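For this view, one protein chain was removed and the others were kept in their places.
The first chain written gets the first letter, and so on, giving A and B; residue counts start at 1 in each chain.
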Amino acid sequence: MTIPEVPPVVELRGVHAAYGDIEVLHGIDLTVPAGSVVALLGPNGAGKTTTMKIVSGLLRPTAGHLRFSGRDVTGITAVEAAGLGVCSIPEGRGVFANLTVRENLWVSAGERASLDDMEEVAYARFPRLKERRSQLAGSLSGGEQQMLALSRALGTNPAVLLLDELSMGLAPMVVSEMYEVVAGLAAEGVSILLAEQFARIVLPLADQAVLMVNGHAVRTGPPAEIEEELSTTYLGG
Amino acid sequence: MTTFLTYTALGLVLGAVYAIAASGLVLTYNTSGIFNFAHGAQAMIGAFTYYQLDVAWDLPAGVALVVVLGVLGPAMGWIQHALIMRGLRDTEQITRIVVTVAIMLGLVALAQWLWDPQEARIPGMLFGVDRTVTVLGVVLRYHEVLCLVIAVALAVGLRVLFNRSRLGVLMRATVDDPDLLSLAGHDPDRVSARAWMLGSTLAVLAGVLITPVIGGPLEANALTLLVVDAFAAALFGRLKSIPLTFLGAIVLGLMNSYLVAYAPSEWTWVGNLRQSLAMIVLFAILILLRHERLRGTATRSRERYEVPTVRRAVVWGGVFVLAVLAFRQIIDPSSVGVLQLGIAFAVIALSQTLLTGYAGELNLAPLAFSAIATLVAFHAGIQGEGLDARMSVGGLVAGVVAAAVTGAIVAVPALRLRGLYLALATLAFGVFVSSMILRDIQEHTLFGKTFAIFPNGNLLFPRLAIGPVDLADDDVFLMVTAVLFAVLGVGLVALRNSGYGRRLAAMKDSPAASAMLGQRLLRLKLTVFALSTAIAGLGGILMSMGLRSVTKEHFVFTMSLSLVMLAVIGGIGYVSGALFGGLIAGAGLTAIVTLLSDTATEHPQFEESLGLVSHIILVGAGLAGIGIAQNPSGILHDVFAAQRRLAKAPEIRYGALAVQCVLYALAWFDVLGTGTFVLLSLVLWLSLPSIGAALRPEKVSGGSARPVPPELIGIDSDYPPGLADRLDEQLGVNALRDRRGVSHAGA
Partner (left out) sequence: MPVLETQGVSVRFGGNVALRDVSLTIEPGRVTGLIGPNGAGKTTMFNCVTGMQTVASGRVVFDGRDITGLGPGGRARLGMARTFQRLELFLSLSVRDNIRVAGDIVRANTRHRIDVEAETDRVLELAGLADIAGENVAEIPTGRARVVEVARALMTRPKLLLLDEPASGQTEQESERFADLLRELAADGIAVCLVEHDLPLVMSLCSTIHVLDHGTLIASGTAAEVQRSPEVIAAYIGTEAVA
């Protein structure tokens, strides 16, 4: 085994995580090489979301290490991770429901982008958001909310993008539109870690897939290899 | 017409000040989830400081304003945020409430120390009283106009802040989803620190403005109560909406003003009604609020309480009675009353053990129920005249029942709501009792009967006589109180160990799971509330009988809050926590302050420093509550845990018992003073675990260490390369390495 010259953007080594007394990750190893797209697959409750929380800094591992570009950052906070260029779009609602579209973009803007930049990028990619810029995000449709959430990634030029269940509750049309945007970001060289239940949608996009079951990463490999195991893992028998 | 307009204008001015105060409260509650009971106290500190700077030190008003609004306000908010945020995660509502209550009590004690309450301080209006404007025939002073202008500016300003400024948007985002905010790179903690600073500054602003509007001198307690008006206004907006809060504040201000203008002059109680108006409104809103959906909430809070067995409780009850008896022998007869008062307070505090410790419900005004019981017993139960007057058993029972019924009535509207609302409802009731019922000292005629609820503001409360047992004797009365406390304490422990007690614990831990097992939550809450207020009533009657003469000051709501706080500091889940709280609130503080002032009289050269010490103790007692965040189960919990470690070394305990006997003998022969005896005894028992650990380390410390789990045995011993290689060999790792051409661990 040779050590790659460019260290992976994100690396998890033997990470355990727990909510209170309930351990949900039992030693995860995971690598996101620079500029690649890694898909975390697996049924509900496998620990995908928890893994994302670890990388985004929302949850501290109870054991193991987290490294960003070779640097040990175990125990990093979400604010610090965001400052290092980790953009995380959490499961379900990645938007502030009681803020307007524009205010949501305002919160996303920071040292990495001004509000004007954010608006420009977001409205150019999703013209529907422009029409609704003074509406509360909570009143948007599921797809529009997800567009708004993705705008944060578009505008802030992140080093790593974490996407948790982008497709959740969305119609297939909208899902594929979302993943077009993601593919665009990947083409720009953003490293992406995404967790997804709709395996088949993301497999063409991914350079590598990791299959998770019950808090373990059971298989890691090229998407095509993993695909064969999906049906069995998800539906049993 | 001009009268109407004048009173409308004055009502609006008052409403404007309420609005300023209330918006600060809403701001902090929404950004941190902590309801700041100290908000009014911060307003009070601001008002006093402003007075000090402007009047006493004669600084220009502008400079004084800049100092209080620019420095004091933000600083108080920042400090409070730093103190609170550090410790309050994963704690129960009672702990959160107690911490801000403690800040409030500490600030009140501080104000009374820095600014002698005997001295009248009448702050002038900003710009003086002479500069006026006349609108539609209504003459308004500049100060009053300023209040209106500030309120309007604030309404607009908060709107701009929240909708047009980045900080405001971040504050709203914090309320919405703090986790998401941190993912976006903003620290929710820092955002809410800003909100606290702004909230505290608004409190200070309201404090500076209000006293000249209401008139009269600055008064620490009254200003602290400003928070209650702010509570009521904030509740209009369900503690969330700023516009509705402003509306509520204006409604309150106008009601207040019209009451003064149009109530018939023979209604002597209107003055009192004005004081409790906010409370009545608050209560009404609580009744109207929609109740919340039941949802799962069982998270593990940091509070822990062990439940003793009944047998153990009986033993300790006996020990307690004997200890009181023994202690009585060595104290001055004049101190018997103080001790009795302390135990009576402990009985009142027991109501909190049951209600909060066992059932998880809140009551911030136990003494209000004590007052109700006292009043009913007084009116219903006195037999005989003058020195021969005695309380009858019937009177006592009537008082206790009245407290229970009142408790149930007060609880009904708030029981469907969360703990905080119940706390507010009881606080409202406490203030209502203090400012309305206990001030009703003049006679009325109703249905042909002439009476006063609280005749002359001073009740001469006789003691109980049951057949041949007459409690007029102080010693007998002390022992009866002690026995009653012991019996009630054992009773509570037995209750906690019964099916009823388990149902209370279940409701406290998870209302949702409890309901899904078929528990009728409302009924259970009502019974426990009634039972608890009955205990508070009984304690109140014991207190009144002990004092023989009670005034409204004995039931003042700050005393209730101190008692609740001290019981929580001791350990709200323990009968002994109630004893701790009661003894300190009822006897300890009095005893210490008396001791200090006696010493000062004897040694005048120390007078100043001793006075300082006694003030520090009073402020510190308030601030001690803040420490509860570090140790939410109470001090006694740790004391018990430490004592349990001595179980394996009984010889240490016997030794300590022998030392205690010697101390007692010394006190008996007056070698030791009572204070020294108490102090040395406390030191003895509190340091016993450390003494034990020093003398018998193998038994005391060894017993407490956790056994090493099998998988970790040997993990801290040396791990030589040879061993690593052998392990790798056995685990088949080396074979793997060979295949990949990696060198072995031992190599």
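The rule we apply is simple: a residue touches a chain if its C-beta (ideal position, glycine included) is under 8 Å from a C-beta of that chain, and two chains touch if they have at least 3 such contacts.
Note that the structure is predicted; figures quoted are calculated from it, not measured.
**Student:** Touched by the hidden chain, which of the shown chains?
**Tutor:** Checking the complete complex, the chain left out touches A, B.
**Student:** From the list A:G14, A:G75 or A:P172, which touches the chain that is not on show?
**Tutor:** Counting the whole complex, the residue in contact with the absent chain is A:P172.
**Student:** Touching the left-out chain: which of A:P7, A:G27, A:G64 or A:G92?
**Tutor:** Considering all chains, including the one not shown, the answer is A:G92.
**Student:** Check each of B:Q52, B:S241, B:S335 or B:S510 against the chain that is not shown and name the one that touches it.
**Tutor:** B:S510
**Student:** Check each of A:P7, A:G64, A:G83 or A:G142 against the chain that is not shown and name the one that touches it.
**Tutor:** The one listed residue touching the chain not shown is A:G142.
**Student:** Among B:R159, B:R520 or B:H603, which residue is in contact with the omitted chain in the full complex?
**Tutor:** Going through B:R159, B:R520 or B:H603 one by one, B:R520 is the residue touching the chain not shown.
**Student:** I need the residue numbers on chain B that touch the omitted chain, in ascending order.
**Tutor:** These residues touch the chain not displayed: 293-298, 300, 304-305, 499-500, 502-503, 505-506, 508-510, 512-521.
**Student:** Which parts of chain A face the unshown chain closely enough to count as touching?
**Tutor:** Looking at chain A, the ones touching the missing chain are residues 21-22, 24, 43-45, 91-92, 138-139, 141-142, 165, 167-169, 172-173, 175-176, 197-201, 230-231, 234-237.
By definition in this document, only the chains that are shown with their structure count from here on.
**Student:** What's the distance between the Cα centroids of chain A and chain B, rounded to whole Å?
**Tutor:** Each chain's C-alpha centroid was found; their separation is 45 Å.
**Student:** Can you name the residues of chain A that touch chain B in the complex?
**Tutor:** Those in contact with chain B are residues 1, 20, 56-58, 77-79, 82-83, 88, 90, 93-99, 103, 106-108, 110-111, 152.
**Student:** Which residues of chain B touch chain A in their complex?
**Tutor:** Checking each residue of chain B against chain A gives 163, 166, 169-170, 172-173, 175-177, 179-187, 299-300, 740, 742.
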